[in-house]
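Take this structure first; my questions come after.
With one protein chain removed, the remaining protein chains of the complex are shown where they sit.
Let's turn to chain A:
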Amino acid sequence: MLILRCPNCGIDADETELAPGGEAHLRRVGPEASDDAFEGYLFHRENPRGVHFERWRHAAGCGKWFHAARCTQTLEVFGTYSAQVTDPPQDIRDAITARRPGWRWRDIE
């Protein structure tokens, strides 16, 4: 069972209190982008074994969105952080590096 700490209300929320929001840090392309680029934005997702970044919503709690960094293999949670960022903050990256040296996710490392 996954337990994430909501950074908005500080509650350790059980997975069943949360609504998954899919992959984090997607960047929309367009409107003049090619069809291939737009298809990538719409459909192409990471499916890593290991470090992953996701969006979650504290649906049964404060109702706010946040980001989570976790390991898909061990369910280890590296940290949660604000939804109002376009890239993982440095302290989250450092926490992941401490546990998974040499990690890489998309073009983030």
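We take it that a residue touches a chain if its C-beta (ideal position, glycine included) is under 8 Å from a C-beta of that chain, and two chains touch if they have at least 3 such contacts; residues count from 1.
The rule is short, and it goes like this: contacts and distances are computed from a predicted model.
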Review point. According to its UniProt entry, is the unseen chain "Oxidoreductase", "Cytochrome b561", "Sarcosine oxidase subunit gamma family protein" or "L-serine dehydratase"?
Key: "Sarcosine oxidase subunit gamma family protein"
Check your understanding: Given the contact definition stated above, which residue among A:29, A:59 or A:77 touches the chain not shown here?
Key -> A:59
**Study point:** Residues of chain A (touch criterion as defined above) contacting the omitted chain
**Key:** 8-12, 14, 16-17, 59-64
